[in-house]
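These notes concern the structure reproduced below.
Heads up, one of the protein chains got dropped from this complex, but the rest are sitting where they should.
Let's turn to chain A:
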Amino acid sequence: MYITLSDRPQAPVGTPRGRRRRVAPVVVTLGIVSLVTDISSESVAAILPLYLTGVLGLSTISYGFVDALYQGVSALVRIGGGWAADRGGHPKWVAFLGYGLSAVARFFLLFSAGLATVSAVISADRVGKGLRTAPRDAMISAATPPSQLGAAFGVHRTLDTIGAAVGPLLAFAILWWIPDGYVTVMVVSLGFAVLGVALLGLLVPDRPAAQPRPARTPVRWREVAQPGLVRLLVVAGALGLLTVGDGFIYLALLDRGGFAAHWFPLLYVGTNIAYLSLAIPIGRLADRVGKARVLVCGHAALLASFVVAAVSWDATASTLLALLLLGTFYAATDGVTAALAGRLVPTTVRASGIASAQTVVAVARMASSAIFGVLWFVLGPQLALVVVGTGLLVALPLALGAVRRLDLEAGAAR
């Protein structure tokens, strides 16, 4: 395998099992950077529709049309971020650029008065997000011994998701206090963005013991396209095509009259809470039983959420269960994918490897949303879920077989 012992800076080689191992301080710091940055972005995202329609007097229909475009741009930028991080050998400063760009975007948001300028600012924010994700995950990977990667990503994603859950609550609390306080929310959001950038810039070391790469050598796709990673990309991409966004699951639950419409904004908060409480335990589980296996089995939780949403059952119970299952799905897939991808390529192209896996998953899920949308209207919510669920049921054992070797390789590397 490609991972060498020099890769394990924090824990001595013979760390005894059983004793609870701490994650590297840099992982926690990066987690807090993500936490404050997510408070920043999610607080604004939560009030933006109200602000556009209520204060600027705009209708937002056209906003949705361009949204898909931004997502595509964000996916491409992500590859670029990974590539730049590997090529320059300074993932921290690529990530810093990404966080910085988002902070600058927040500043300009204070002065945007129209849909066009707001859209431009939001897309700059998305570009920043795309840019920083892979270098940051590569830094987490570099700072953590392979046997604890799942736990380390679990810690990071937990902190990250706490920010995502706190942001909207903070924003609406401000509006509750100051009913026309949209600008106050934006000022607070800018403040948190600045804190994130400052924390990253000042207190995160540039290269936490990454292997030095010969200066400014170009990153070649050949280096990234290791057989293991390609296998992961194929499996993750195929499962991504069968992944129905949780928005559709919520709509299916709403369609069945499972809960009153006014709980709608709370559903994704519920999913986030499930996600953040499960990210660390599932990350540890992935370290023990194999990351690829957990990644694939996470899709079984998604499949179970389809079943819960499709069958008639007690409304409240099925809603809560569906949120729990969706949280499990995210906990078993998001950080675990990055943890796994970072290990299947040489350390010198780690950010590119992580970026490739994340991009493949993002693009596959975008495609699947489009396809599922068609099924939704042609077949109706329940039948559409049954169709995609059947596909997932067939794909799961195949995927499990396909990734067996990945976990064996992982075991050999340990």
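As a convention for this text, contacts are C-beta pairs under 8 Å (C-beta built on N, C-alpha and C of every residue); 3 or more make two chains touch, one makes a residue touch a chain; residues count from 1.
Everything below uses one rule, namely that contacts and distances are computed from a predicted model.
Of "TolB-like translocation protein", "Outer membrane lipid asymmetry maintenance protein MlaD", "Phosphate ABC transporter ATP-binding protein" or "Assimilatory nitrate reductase (NADH) beta subunit", only "TolB-like translocation protein" is the UniProt protein name of the chain excluded from the display. When you scan A:30, A:195, A:242 or A:322 for touch with the missing chain, the hit is A:195. Summary of contacts with the chain left out: across A:50, A:73 or A:393, the touching residue is A:50. Residues of chain A that touch the chain left out of view are 45-46, 48-50, 53-65, 67, 71, 114-116, 122, 169, 172-181, 183-184, 187-188, 191, 194-195, 198-199, 202-203, 245-248, 250-251, 254, 260-262, 264-266, 268, 271-272, 330, 373-374, 376-378.
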